[in-house]
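Of the protein chains in this complex, all but one are displayed in their positions.
Chains here go by letter, A, B and C, matching the order in which they are written, and residues are numbered from 1 within each.
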Amino acid sequence: MNFDLTEERQMLQDGLRRFLRDQYTPDLLAQIETSDTGTSPEVWAGLANMGVIGALFTEDQGGFGGAGFDIALVAEEMGRVGATDPLIDTGILGGGLIAALGDEGQQAMLDDIIAGTRQLALAHGEPSSRYDLSRVETTWADGKLTGRKAVVVNGGAADTLIVSARTSGDVADTDGISLFIVAADAPGLMRRSYPLTGGGHAAEITLDNTPGTLLGTAGQGYAALAAAHARATLAISAEAVGLMDAVRTLTTDYLKTRKQFGQPIGKFQALQHRMADVLIEIEQARSAVINLAGHLDADTQTRDTHVAATKTLIGQVARLVAEESIQMHGGIGMTQEYALGHLAKRLLMVDHRFGDTLYHMDKFIALAVA
Amino acid sequence: MNFDLTEERQMLQDGLRRFLRDQYTPDLLAQIETSDTGTSPEVWAGLANMGVIGALFTEDQGGFGGAGFDIALVAEEMGRVGATDPLIDTGILGGGLIAALGDEGQQAMLDDIIAGTRQLALAHGEPSSRYDLSRVETTWADGKLTGRKAVVVNGGAADTLIVSARTSGDVADTDGISLFIVAADAPGLMRRSYPLTGGGHAAEITLDNTPGTLLGTAGQGYAALAAAHARATLAISAEAVGLMDAVRTLTTDYLKTRKQFGQPIGKFQALQHRMADVLIEIEQARSAVINLAGHLDADTQTRDTHVAATKTLIGQVARLVAEESIQMHGGIGMTQEYALGHLAKRLLMVDHRFGDTLYHMDKFIALAVA
Amino acid sequence: MDLNYTDAQIAFRSDVRDFLSDNLPAHLSDKVRDGVALTKADHEEWHAILNAQGWLAGNWPVDHGGTGWDSVQRHIFEDEMTKANAPRIVPFGLAMLGPVLMAFGSDEQKSYWLPRILNGDDWWCQGYSEPGAGSDLASVRTMAERDGDDYIVNGQKTWTTLGQYANMIFCLVRTSKEGKRQEGISFLLIDMNSPGITVRPIVLIDGGAEVNEVFFDNVRVPVANLVGEENKGWTYAKYLLTHERTNIAGVGFASAGLEQLKRIARAELSGGKPLIQHPLFAARIAQVQIDLMAMATTNLRVISAAAAGQAPGAESSMLKVKGTQVRQEINALTMQAIGPYAMPFVSEALDGDNDPVGPAYAQAPTGQYLNNRKLSIYGGSNEVQRSIIAKAILEL
Partner (left out) sequence: MDLNYTDAQIAFRSDVRDFLSDNLPAHLSDKVRDGVALTKADHEEWHAILNAQGWLAGNWPVDHGGTGWDSVQRHIFEDEMTKANAPRIVPFGLAMLGPVLMAFGSDEQKSYWLPRILNGDDWWCQGYSEPGAGSDLASVRTMAERDGDDYIVNGQKTWTTLGQYANMIFCLVRTSKEGKRQEGISFLLIDMNSPGITVRPIVLIDGGAEVNEVFFDNVRVPVANLVGEENKGWTYAKYLLTHERTNIAGVGFASAGLEQLKRIARAELSGGKPLIQHPLFAARIAQVQIDLMAMATTNLRVISAAAAGQAPGAESSMLKVKGTQVRQEINALTMQAIGPYAMPFVSEALDGDNDPVGPAYAQAPTGQYLNNRKLSIYGGSNEVQRSIIAKAILEL
């Protein structure tokens, strides 16, 4: 048992933290917010150069890591600055599925991904699927895809999409889901891209007899989707912990400097005790992320139990941290201009990807309680 | 719309409050605790003399009240001193069922009840029925009852029992439940009486070919049981509000007098704010009791919606008030000798009669959400 | 004890309901229901309709053109308004300034300003808060120095709601630095078109700009615009705050929000079934509904006491805290209900200028959740309310 970082990971963390701190200035955040993609190409190139995208892949896949603790480390640092770069979408979901299922030709894409020259998105969720991983209505017939995909994060900027479709079975069956590689400029594909609360962009995607290439075995896509979502859940959970740390630091600093009724408001015991509770819950969240990172490659039942436990706790703590921090800041915490707003919104939106507290509580009950 | 007491009720409240304050001395409580019944015959006689038992019945039934607000008023005052007298069991459940269903001969018992000379108990719950009102396994054959009844409050002291039995239908059907009047010394009836956490006594009752007289129409007992339980739920909820007031007062007084680190602990802002939250919730509980009292005679759906809402809230606030009060008292709050213990325990046990927060939350969802 | 309304009250409710059904334009109630932002013209249209009926000034006496309603009637009126998704009455002139002028204004001020408020000739805004003051309102630093028949005003106000629409602002200004901080404050009416006034919008975390900073740079204000006596403004300010506190619980808003939440939870599917049937989500709805049922009665208890002439005390602090908790929980649940569609931020859709992403009902909840974090911050933060409760009721 050892909770220290290896030397390599420590170096990656130090370098990445320094890089992000230098890059993610208020100016950059403002610039990103009004950009077309909600991200910065320069930062992306920098991340690729540092090997950060590669850290999400194993050596076999052409990367330098790929373990749960690599993903967690990278994502937590991204969260710490409120970064909006699509590491999850291009790296973990898109790249991860290609690495897991792709044939030799398809695997070749990984080099571009790791080099930062190819953007991906997973077009899986649909307007009425909510968080259900197996609910797919998009159809596949005569080599063509038809259907609608909802809130596809990075869907507007991606040049390559992984699209899920139902090739057999009932609407919510786990069997019968197939994955396809689709070029973003393929015929019949329409995208409406829009900004997201908390940063980044997503797209509504319509497919109308759009050609795609099968990725993996037909009808057998679910297991790989579930594994990719487990990894993505780890990433977003670790990102949330980074965001929590940043929000907490901002709040504690504010409590020390802001004076009211003649003293720093951090001297008021009611606020002290509430901040202590916030801190305790952040430590809980951090431990939950460690649990998931350490069990990412365990058997499916163990992995999914930790996915459910971790994401439930993250969603709960995210709300607590965001709400308490805004409340303790008072009016200034309500303004767009102040740094807190972006971080708090990004933290709140974590509960709206890869299943919310309700969804994962249900999963946990089924896996570990009853 | 009017939230003031009528003059008659104001007088009853004043008199009852004075009487109970004089009677319920620490000595009396200590004496009751070691008594065989967990109650005081002298207080009971006094309550009867004051017309307090009569206030639970309408004029038609030989009483002087019987409305929701009469029940709430009396029960709240009882709660305020942590009284253990079986007003709910003898008056509302036992007496109430006889008043609702009894023939002329059976109704004659009401005079004794109101005069305080007859003790009743409702033997309805069974070892595996938990809070389900329709789950009855006790049988009735050849004029004789056979079965087991669990945690029958006042069951040891009662001279008359109302016993439920299934005369038709499936184990949990609402149809097919019949009620019987059974003498406590009837053949085949065995009682094991024991003290309760928070005061009073209950009994495990075994019936083995025990004779009983039918009360009301055979198989049609459920509606009257449900109505009696609605009234009993109002009573125990109002009692809980009285207990909350008493616990709150004790705690605020303690916070003002107890000094630590050089000042009264009530000056610590963290405790002030938590006590403010406690107070807010007590006011919520008080309003919930008013809601139920005002809708006790409404249509069944409305009545039951308020039963469910009120008892859910009462259970939640009871736990908050009890736990926060013990915590703020520290060590002294853990001791049997100090007045808080009895009140807090009685308050906590409210969630274990007539359905707990889980049971009533379910009911409320079915009645008012879905 | 009687939870029933009197026959007269029931008849009144029926009148209000009929009026709303006949006179509330659908293009306004649709916007309110879906959380679409109202324009200045929308507000003015609705005020004019109410004024024509004589129902615009629910808390004004009849001789000033008000309704003369008691607190129960006002409650019934507000209740029906929210249920019908009517726009709320903009409070600055009607609920805030009006009562102060009636109590402390000169006859000239009353006869000039009060009719203009009813007729919508002026849009008022409130100049109370200043940067860095937070809940400590008495720390007014905006200065007003006497110069002949004018005051010269210098300083800054902030959190000025809908100041971008206003042509008039009522301000707390410092006219003396002597004595206690509360003693040198005056209550001044200022024309927003005066030279030297700059209004700068503050964008909030929901992307909206409903509040503003207002800067005063040597602004000349006629002494005739002083309300009451110089240096007595704190008294008037406190009087205003008390009046502002009616409907502090926001029961109507909460009820309307709960209805919208249930509507969405019936439409959204989770695992193929309506979300409202999900046991854990249903339990969270049930919890807030149960809390709201109790709070509504606490609110009626306070209103009923007010109708009987009792002044509301620290009870309003309790209603503020609980009301905030209930409304914010409804906001949080509604945001949760819309699932992934809580993420898109399409501000144009909320202005009605663009197609929505996802269902129409999914456009507003995230912004409303974020915006309503303010409920527990402004008007005396919930922390300040808890301290008031501890002091005034618990005597700690």
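The criterion applied here is as follows: a residue touches a chain if its C-beta (ideal position, glycine included) is under 8 Å from a C-beta of that chain, and two chains touch if they have at least 3 such contacts.
Predicted model, so just to flag it, every value in this text is computed and none were measured.
> Counting the whole assembly, list the visible chains that the omitted chain makes contact with.
Even though it is not drawn, that chain still touches A, B, C.
> Just to verify: which one of A:V136, A:L255 or A:A322 makes contact with the chain not shown?
Within the whole complex, the residue contacting the unshown chain is A:L255.
> May I ask which residue of A:T58, A:Q220 or A:Q269 touches the chain that does not appear here?
For the chain that is not drawn, the touching residue is A:Q269.
> Pick out which of A:M11, A:I280 or A:A339 touches the chain that's been left out of the picture.
From the options A:M11, A:I280 or A:A339, the contact with the absent chain belongs to A:I280.
> Which of these, B:I114, B:L255 or B:L271, touches the one chain of the complex that we don't see?
Selected residue, touching the omitted chain: B:L271.
> For chain B, which positions touch the chain that isn't shown here?
Residues in contact with the chain left out: 125, 127-128, 130-132, 135, 150-151, 171-172, 192, 194-198, 202, 204, 260-261, 268, 270-271, 319, 323, 326-327, 330-331, 333-337, 341, 344-345, 349, 351-353, 356-359, 361-362.
> Taking the full complex into account, what residues of chain A touch the chain not shown?
Touching the chain left out of view, chain A contributes residues 1-6, 9, 69, 252, 255-256, 266-267, 269, 271-273, 275-277, 279-280, 283-288, 290-291, 293-295, 306, 309, 312-313, 361, 364-365, 368-370.
> Go through chain C and note every residue touching the omitted chain.
279-280, 283
Just so it is clear, only the chains that are shown with their structure count from here on.
> With chain centres defined as C-alpha means, what is the inter-centre distance between chain A and chain C in Å?
So the centre of chain A lies 38 Å away from the centre of chain C.
> I need the residues of chain A touching at least two other chains; which ones are they?
268, 270
> Among the residues of chain C, which are close enough to touch at least two other chains?
Touching at least two other chains: 383, 386.
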